[in-house]
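For this view, one protein chain was removed and the others were kept in their places.
Entry: subunit A
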Amino acid sequence: MNRIEGRVKVTGLATYAAEYPVEGLVHAFPVQSQIAKGRIRQVDAAQALAMPGVLAVLSSEDPPELAAAASGELALFQSREVAYRGQLVAAVVADTLDNARAAAAAVRVGYDPDDHDVSLRADHPGLYKPDTVNPGLPTDTEKGDVEAGLAAAATVVEVTYATPVLHNNPMEPHAAIACWDDEGRLLVYDTAQGTTWSRDILARVLGLPADRVRVVSRHVGGGFGSKGTPRPQAVLAALAARAVGRPVKAVLTRQQMFDVTGYRTPTIQRLRLGADAEGRLTALEHVAYEQSSTLEEFAEQTATPTRIMYATPALRTAHRLVRLDVATPSWMRAPGEAPGMYALESAMDELAYAAGMDPIELRVVNEPDTEPHSGLPYSSRDLVGCLREGARRFEWERRDPAPGVRRDGEWLVGTGVAASTYPARRRPSRARAVRREDGDYLVQVAAADIGTGARTALTTIAAGALGVDPDQVHVELGDSDLPAAPVAGGSMGTASWGSAVVRACEELKSDGREGVADTTEEIEGDAQFARHAFGAQFAEVRVSSVTGEVRVSRLLGVFAAGHIIDPQLARSQFIGGMTMGMGMALMEETLTDEEFGGFLRRDLAQYHVPACADVRDVEAVWLDERDVELNPMGSKGIGEIGIVGTAAAIGNAVFHATGHRLRELPITPAKILMSRF
């Protein structure tokens, strides 16, 4: 189905957070730390306060009141300690954005700097074992004897992979408008991937009951996780509005987005794999080293996909974290799975070569009966089907596995494959469905449409449940005053909201007028299953033997992700994820500035994502899967699996093309040239 809001979007009529016409609006602009670690001696705002249009300067000189529960990145101006370069240390509120920005440059912040440490290393003395990794998973798992498995193996692969800092870079910048009313109620137009959660967190940070806060995010221009929880701009707008008694808008610049809205942690990943003569794994170990800030522990679940992928008698996964003088990492499309599967699926390719096996057959012989780490049965798993279908479409049987032998002029050509996976979960949600006076149906749920087409998918789901034409269904979302719903995250949005919408529609059908649903109990009663989507990614690359340039001439993703609710929307999600995976493989990288702290290359002229010319032939197909253990729609989330495995497939193809294994992303011409030519 075409996107319901397509017309308002392309005609510029869709209202995004920064665009709400609010009377009497003034602007806040942040002042950012210029040291990576230390203490703020003083904030001298005298000059800024004397500048035209300036209404207030907020800083730790006179910390604005926040609840004791406020912590980490949202505890704005509460402490004089500086945790990283770029952290918000003050803000100016002024009548115009230009005046606020000019005055922000005039705020003088004095520091007592300390030595900083911003470099992740696998031998960092500060590495420790967090209690859990996101989202509350065990930090380490161990089953069987890895050393014995390796000792008994016919083939052993021991490799280390590294991935850089990556930034989500949604098109729409993080923005918020905060308005307090006379009774002390707060309305925030924010760029939120979930208004219910945003409201709850903002209320907690500000020390307000949740019913006094309302968050509205009707249209969100992408988030990829970076808008999953409130970011500093929402708190800043609320504090500034309270301080000046007027509504305040805070819009982050692209550079500030790099600094304070989260990023994917860099990783160093050590893998050890052993296989017997038939290629069956005898041991599999995956240890991930990653970073967080001194403000908050964010422990990415990088090695967790290894717990569910392949059968092995000995399986160990572990995560170690170090707290550096850096901003707090956050969620970015397929957090954990994207970097973790890059390493695992590259290592599997190395194992296939070491064992002299076809990489698809290696995966097939290691297909497990039950989830390796938990022993749970899969609700459905069709990795093998995806590999086989992809192999057929990619004419894999005609592939000569020998690396570095195919040439087209100066271009070396190679193909690669990698598996893909992502959890298929759902969270409790509420929804309401009513029959309107005009006979149409209104469906309400505090879901978020972050550009995915959630509004459209929920319309399809409701229409199906009601047995009516989608034209008769009107979905309202993006407002915390609507029935509470979880975030658009973890590929759980549609499964969670859709479950509640179906139940509400069922009730409406029997009631005739209204249906209200809360799926908390239903989900608590879900049977124990391992629920995941799977996929296979195939890549063909061309590597210039002259320049080291890598061009992806073909990408194919085959996914088994339950019932596909809307093929058109699903295709966009898959190929969008795969394209982002291409960026991860070949170009995306934020550099950490070792000398001064903070990040370098903080704009889109320097942080490269694929341009249209890079996206030549990207194709996504899916196998229809019937799985009754998921949710009423039988669907699995599809927002993230597209990025999982793409980088490995491309890296494996680069090896096939050149004979060189590059184990550090991104695979740039510089790395290719230095390794080879």
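Operating definition for what follows: a contact is a pair of C-beta atoms (placed from the backbone, for glycine too) under 8 Å apart; a residue touches a chain by one contact, two chains touch by 3 or more; residues count from 1.
Convention: contacts and distances are computed from a predicted model.
UniProt lists the omitted chain of the complex under the protein name "Xanthine dehydrogenase YagS FAD-binding subunit" (options: "Protocatechuate 3,4-dioxygenase", "Indolepyruvate oxidoreductase subunit IorA", "Xanthine dehydrogenase YagS FAD-binding subunit" or "Hydroxymethylpyrimidine ABC transporter, transmembrane component"). Note that of A:A75, A:V89 or A:A102, the residue touching the chain absent from this view is A:A102. From the options A:A68, A:M171 or A:C612, the residue with contact to the unseen chain in the full assembly is A:C612. When you scan A:T132, A:T370 or A:T547 for touch with the missing chain, the hit is A:T547. Residues of subunit A that touch the chain left out of the display are 32, 34, 98, 101-102, 105, 410, 545-551, 586-587, 591, 593-596, 600-602, 605-606, 608, 610-614, 666, 668-671, 673-674, 677.
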